[in-house]
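Shown here: the complex without one of its protein chains, the others still in place.
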Amino acid sequence: MQSTPLRRLAAASLAAALSAAALTGCGSSGDSGSGPAELTYWAWAPGMDKVAELWNKENPDIQVTVKKQASGDDLVTKILTAAKAGEAPDLVQAEYQALPTLVSGDVLADISDEVKDAGKAFPAGVWQQVTLGSDAVYALPQDSGPMMFYYREDLFEQYGLEVPGTWQEFADTARELKKQAPDKALTTFSSNDSGLFAGLAQQAGAKWWTTSGEQWKVGIDDAATRKVADFWGGLVEEGAIDNQPMYTPAWNKAMNTGEQLAWVSAVWAPGTLTTAAPDTKGKWAMAPLPQWDASKERTGSWGGSTTGVSRDCDHPEAAAEFATWLNTDPEALAALVKEGGIYPAATAAQTGGALAEPPAFFANQPDFYTEAAEIAKTTAPAAWGPNVNVAYGTFKDEFGKAAKSKKAEAFATALESMHRATVADLTKQGFGVAG
Amino acid sequence: MSATVAPGPRDTRYPPGARAGSPVSRPAGARRRPGRLVPTAVLLLGAVYCLLPVAWVLVAATKSGRELFSTFTFLPGSGFADNLTDLSAYRDGVYWRWMANSAFYSGLGALLSTAVSALSGYTLAVHRFRGREAVFNVLLAGVLMPPVILAVPQYLLMAEAGLADSYLSVLLPSILSPYGVYLARIYAAAAVPADLVEASRMDGAGEWRIFRAIALPMMLPGLVTVFLFQFVAVWNNFLLPYIMLGDDEKFPVTLGLYTLLQQGSNTPALYTLVITGALLAIVPLIALFLLIQRFWSLDLLSGAVKS
């Protein structure tokens, strides 16, 4: 790892001072002699420690310790910093869009030799995200977040609304609802979660980052994304939908009391609704996302994560073996579904088994997961780049301004700014950038 | 950079007309009454302003997840016992471990910090030596660099010293507090008379003994304040442990609560647990505050001058 003279000097004096005080610190690197391989695993999925216990019982020679983390944009920086100091954990949970950043930061090891043909267990579109389109394999997919349309079945009936099959119908539904009940809204355009917008653009066919040769090509301001931005900007401008952010106490209340009738979300929405809108249990239904082209069913993805092996890991084979078990073994996946409430990325696990029953919140829709599996198959390919964090950060600011202004053209301007900031950042860092 | 405000020896500190040592006598009773009511009224007003939001935490902790977002803000709920059980059950009671960790970081950190602040503050206030102002200004300048940017270099240095992800990595950087040194200097200047120190020297007392046996007791109420501030500061510190620690068994309670809030996109935040946890996390601070209040009622100067 890069170690500058200054840092060495500083560290040496720090170490000297500390050892003078006769204090012993515990180094974190595991012994690589005989005895079991000790692996640490940074993850945020709830119940991951329980799943790891199953493994530890069966595999006395590979012991995995889960260290629970808070998820979020800053976790990527925390991992990058740890890796810089040579202290990265052996295994990390990472979101798909963070993979290029982590690979570029030299955190993740190529485990293509260790995982062999594990790729067959996953849909091609998902697998391509962990290989970054190369021959390398940087992580194993754990869960995925195919996007869906959630709506209040009871209120849709009350207002005589149809479940929209296309985005055009979605807009009409929003207007119709406003006409009948001006104090309600179909949904809101939220500027505080970039993942949702990215998923919607993905559905429309956008490819935000692509490579040609040794160069990155940024396509944030492409025709597909512009279509999406204009669509939502238009709805906000005419007042057909709300413009306030999601996940605030006010949003929870709006969901709970039926002020908002629908939510464009992903397969994990039932869990969120359980906490955000507990009074609406059994009143929601799930349908495929509205389409741009009704003849070609597509969906985007929002959320989902992978298991990667770090370059600091002393036992990459053991770590890859665990990661493969965790994300492809039926017993492990069943435990992940039960303990962590995740939606597995492995195709075989998406139906039956632990997912035979619908989520408790959606007991009224017995075929919830059958339908979800159908929708998951239509997931459009995703294309992430090494500075998703920059693009996402700019999204929040620029689209926040746009949503506040309630002007459709502000949405187009915001998209341009987001594109420009992303390209500028790549150029500044020295990446090869095409046109 | 030789600016100081902190008072040196106390000769110039009293405004004219305010001489200590005048005979004490009963003042006229006529002015007493309004003088007592107004302050209390003003204080109560402030108390209400400050307590209203805290009351929210109290009320919200009694609400079940269902009630939290549906019933009126200040209407108590029915789920406190359940919330408490759930919190204790979460990851086999890791919450209590976080509390213990916080108590350790804050207790030991604040104690050491107070000791260092007292010694430094006393020295800067009472001793005259070459470079005094420079030392003071340099220590103060430590607060100029935003902690946000110091966390990463601190982590990298700790990692090279083999201390990343250890209790020490959080404890050690918390010990020195420029604010504490500054406060201790002010209190020492106010409470420790220079002539008393001089007199003790004449009597042949060593410098350490003067500090330990004479100055320290006089500074006590001020030091108690420093301890309180440091305790709260370490208790609520977030960024340093966030960067330093990877092992949630070593997390302090603030960081633990943060992991409950940021569960990842597919899992909702555990609001009820967070709020209940936050309420419980305030309780030790209240207890500490009540304990420390007793020291403030001591007169700083009584006792010492007479001896």
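When the chains are written out, they are named A and B in that same order, and each has its own residue count from 1.
Everything below uses one rule, namely that contacts are C-beta pairs under 8 Å (C-beta built on N, C-alpha and C of every residue); 3 or more make two chains touch, one makes a residue touch a chain.
Just so it is clear, contacts and distances are computed from a predicted model.
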> For the complex's missing chain, which UniProt name, "Sugar ABC transporter permease", "Phosphate acetyltransferase", "N-methylproline demethylase" or "Succinate dehydrogenase"?
Replying inline: "Sugar ABC transporter permease"
> Can you list the shown chains that the hidden chain touches?
Replying inline: A, B
>> Which candidate, A:Pro245, A:Pro330 or A:Gly353, sits in contact with the chain we can't see?
In response: A:Pro245
> Which of A:Val76, A:Ala204 or A:Val309 touches the chain that is not shown?
Replying inline: A:Val76
>> With the missing chain put back, one of A:Ala206, A:Val390 or A:Met418 would touch it. Which one?
In response: A:Val390
> Residues of subunit A in contact with the chain that isn't shown?
Replying inline: 2, 4, 6-7, 10, 13-14, 17, 73-74, 76-77, 80, 100-101, 103-106, 132, 134, 136, 191-192, 211, 214-216, 243-245, 247-250, 253-254, 259, 311, 386-387, 389-390, 392-393, 396-397, 400-401, 403-404, 425, 429-432
> Can you name the residues of subunit B that touch the chain not displayed here?
Replying inline: 1-7, 12-25, 27, 31-32, 35-36, 38-40, 42-44, 46-51, 53-54, 56-57, 60, 69, 72-74, 116-117, 119-120, 122-124, 127, 129, 132, 135, 137-139, 141-146, 148-150, 152-154, 156-157, 172-173, 175-176, 179, 181-183, 186-187, 189-191, 201, 206-209, 211-213, 221-222, 225, 228-229, 232, 235-236, 238, 254, 257-258, 261, 271, 274-275, 278, 281-282, 285-286, 289-290, 293, 296-297, 299-301
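One rule holds in what follows: only the chains that are shown with their structure count from here on.
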>> Need the CA-centroid distance for the pair subunit A / subunit B, whole Å please.
In response: 39
> In their shared complex, at which residues does subunit B touch subunit A?
Replying inline: 65-66, 69-70, 91, 152, 155-166, 168-169, 172, 242-243, 246-249, 255, 258-259, 261-271
>> Touching residues of subunit A toward subunit B in the complex: what are they?
In response: 3, 7-8, 10-11, 14-15, 18, 23, 25-28, 40, 42, 44-46, 49, 67-72, 74, 78, 81-82, 84-87, 89, 95, 143, 145, 195, 249, 252-253, 256-257, 266, 268, 271-272, 274-279, 302-305, 340-343
